[in-house]
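Accompanying notes for the structure given below.
With one protein chain withheld, the remaining protein chains of the complex are depicted in position.
Letters A and B mark the chains as written, and numbering starts fresh at 1 in each.
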Amino acid sequence: MATPKKLLIIDDDPDFVDGIKTILRKAQYEVDVAYNPKDGFKALETGQYDLLLLDIMMGRGAEGIMVARKMRKDTRLREIPVLIITGIREQIAFLFPGEQVHPRFVAVDELVEKPIEPTLLLEKVEALLKEAKVKKAKAT
Amino acid sequence: MKAYAYFPGCSLEKMALSYHQSALECARRLDLEFQELDDWNCCGTTAYFAIDQLLSYTLSARNLALAEKKKLDMVTPCAGCYKNAYFTNVTLKRDADLAEHINEALKEDDLHYAGTNQVYHLLEVFCNDVGVQEIKKRVTQSLNSLRVAPYYGCQIVRPRKDHEEVENPRYFEDLIAATGATPVEYQLKMRCCGGSLLITSRKAAFSMARNLLQNAMDNGAAVIATACPMCQVNLECYQQQINQEFGARFSVPILYFTQLLGLALGASPKELGFGSELVSASAVLAQIRNKETSTTQSPYIRHATS
Partner (left out) sequence: MDTRPTFYQEITNMMYATHGDPISTCIQCGTCSGTCPVVEFMDHTPRDLIGMIRADLKDEVLASNTYWYCASCFHCNVRCPAHIDIADLMYTLKRYSIWKNQYPEGLIGPTFAETFVKMILSGGRSYEPVLAPAYIFNYGLQGFLNEALTATGLLLKGRIPVLPPRIKRLDNFRRMVGHIIPASNLVGEAK
């Protein structure tokens, strides 16, 4: 069997993290968690991850976007697929009644809103990992 | 002639127009050039901060960048705007990541903020850059021992910026004395007026404003001088409601310090935006004009024994 894929979650909500961590571990992924964006970026820089699951509203505001933007500037981190999972509609709902939530100015691979169905989560993760693999194969 | 980028802030467009007019009038008479920022935006008061600090920094950064583009330091008469701009400047200098993130956003308006300029409150520009001695020399119309209570409020002196005096600053008093008026000593000169609590709790807000008015009056103030549109509105507009609530009889004029300074520098009441007060300032004006009948006592004074 191939070595398990390594995922990083950056999310400040312990309840949510507990939930998806369990789902992902059951599906044989190796999962690390950072509960604030600063620790999260440090983990990205020091570790080897195949995928990042990223929250938006953390710390002083939408710091998840800051993390994504910073990753795109780094040649190595740029290759890591990013799945944004956000509860922003709930958190500052007044800003976009019925509107699409999107960090339009930063390239992220996928965005889903909380709460997320376990099967959908696994589907998205799998698809992004596959895509990254194809991209890598093409590049070499 | 020293030039500054002048950021008036939303309140000064209408509600605090007299502050705007008198600030510009004083600047002119003190040979300062205030260039109003082109297309400035609201910097977001404390309310923003609760939900999104990054947004708050961004809003202030746009104004700072507009000033930097003119290669000028920024001066603002609003204590709230001052605090926001000051700490945005400091924070962006300290946090390169954040500065980069915000500059990415500023590009949308062809702006960039490098943090090369400084932020001052109007009071600082007059007291430090021009200097109290210089102002004293320029006074043509003494304020005639009018008893003026300087109200510092919260956000000019706090939070601490460097090693400055935060318990008992004196520059506002010195400025008032330079105009020939008598600065009133009172304990609550730096206490919060409660303005930001008007929405959360009127009761708390009114009680804080009441304490402040009472303290100034007990110490013989004929007028309170403010350096912030929020403080001014809060202390002036709610006096009637405070009177009802507490069975008090406050009728204290609340003027901008620039209106008093302007009079001392020889400007007319009209040039300084007098006339839109809710609590009449005519007694104040009369005392300044009429040297013969001047009193050093406040008409509102309450004696401790009474």
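As a convention for this text, a residue touches a chain if its C-beta (ideal position, glycine included) is under 8 Å from a C-beta of that chain, and two chains touch if they have at least 3 such contacts.
Quantities reported herein were computed from a predicted structural model and do not represent experimental measurements.
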| item | value |
| --- | --- |
| Visible contact partners (per top-of-document touch definition) of the missing chain | A, B |
| Among B:Leu30, B:Val125, B:Leu213 or B:Val233, residue touching the chain not depicted | B:Val233 |
| Those residues of chain B which, in the complete complex, touch the missing chain | 10-11, 13-17, 39-42, 44-55, 58-59, 62, 91, 95, 101-102, 104-106, 108-110, 154-155, 158-160, 166-167, 190-192, 194-201, 203-204, 208, 229-230, 233-234, 237-238, 240-241, 276-278 |
| Hidden partner chain, residues of chain A it touches | 12, 14, 17-18, 21, 31-39, 43, 56-63, 65, 86, 88, 90-92, 94-96, 99-105 |
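Just so it is clear, only the chains that are shown with their structure count from here on.
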| item | value |
| --- | --- |
| Rounded Å distance, chain A centre to chain B centre (Cα mean) | 46 |
| In the complex with chain A, residue positions of chain B that touch it | 51-55, 97-98, 101, 104 |
| Residue ranges of chain A in contact with chain B within the complex | 60-63, 65-66, 69-70, 92, 105 |
